[in-house]
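Missing here: one protein chain of the complex. Every other protein chain is in place.
To keep things simple, chains are lettered A, B and C as they appear, and every chain counts its residues starting from 1.
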Amino acid sequence: MEVLLFGIARDIVGEGSFRFDAGESAPGSVSDLKEKLKNIFPEFRKLSSLAVAVNSTYAEDGYRLKDGDEIAIIPPVSGG
Amino acid sequence: MEVLLFGIARDIVGEGSFRFDAGESAPGSVSDLKEKLKNIFPEFRKLSSLAVAVNSTYAEDGYRLKDGDEIAIIPPVSGG
Amino acid sequence: MKKETNVGILDAIDASQVFAELSHPLSGGSCVFVGTVREFTDSEEVVSLEFETYKAMALKEMKKIANEAAEKWKLNKVIIRHAVGIKQVEEPVVIVGASSAHRDACFTACRYLIDTLKERVPIWKKEVFKNKSVWVSAHP
Partner (left out) sequence: MKKETNVGILDAIDASQVFAELSHPLSGGSCVFVGTVREFTDSEEVVSLEFETYKAMALKEMKKIANEAAEKWKLNKVIIRHAVGIKQVEEPVVIVGASSAHRDACFTACRYLIDTLKERVPIWKKEVFKNKSVWVSAHP
């Protein structure tokens, strides 16, 4: 499972995307994804907020991630 | 004493200005001017409002008109 | 007052440069309102609008309004311009705008500029319909 990274999320990880191996370690839901990411990269815990987009739409914590979903980490936005 | 006329005020009088002869008939104050104008041209009584400018600034009713003042009738404005 | 204010009575309104004119290194944003001729008034088709003004007084009032806005809010630049003459549907007739460090100020000021212009600046608009013409707001 690949996760797209932007802004400070990309800086924290050091790359534009992050791959979870299939199987046990792959997150099952949006909240699971956030928690796993914070455990691997504790810097995510310091952000003002952390959202996840699935197929280019904001996704609720309870959303079950499916094969083929385009998943992106959305750190605090600051357009305008 | 000459009075400048704009918009519907000019249409009511039929000219761009109106002259009061010097002496008794000349209005002494802004309120006097409005009253005299309404008596000569009753159509002015039908307007939503009627203001007077002296030297290109809105003038209070009590203002005493002086020689050399530039006087203008300001019917309801409708810019924008 | 050090704010830059710019007012004018013109034959035509050119909106293409207004944001460049309002640009300022200490501004984070500019808000501009442009008023245009609408095709219908109370479902009657408008052929054109005719604007006339008492120019010396109009410029004086516009300058006052620009200065009032610059005193009420933290603005870096203010523009108020109005057109006179005959205007067709969709043509711009008035442009007001302000730039400021934060957007609250320029939005609020921009609204103040157009509202106050409509209340006080000696400009008169005649709506020309197919079979009649009317001085707007003249009668109750």
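Please note the rule applied: a residue touches a chain if its C-beta (ideal position, glycine included) is under 8 Å from a C-beta of that chain, and two chains touch if they have at least 3 such contacts.
What you see is a predicted model, and the numbers here were worked out from it, not measured in a lab.
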| item | value |
| --- | --- |
| Shown chains that the omitted chain touches within the full complex | A, C |
| Contact footprint on chain C, counting only the chain that is left out | 15-20, 23-40, 89-90, 92, 99, 101, 103, 106-107, 110-111, 114 |
| Where the missing chain touches chain A, by residue | 4, 6-8, 11, 46-48, 53, 56-58, 72, 74-80 |
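Please note the rule applied: only the chains that are shown with their structure count from here on.
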| item | value |
| --- | --- |
| Where chain B and chain C are represented by their mean Cα positions, the distance between them in whole Å | 26 |
| Averaged-CA centre spacing for the pair chain C and chain A, given as whole angstrom | 48 |
| Rounded Å distance, chain A centre to chain B centre (Cα mean) | 72 |
| Sites on chain B at which at least two other chains make contact | none |
| Two or more partner chains touched - positions in chain C | none |
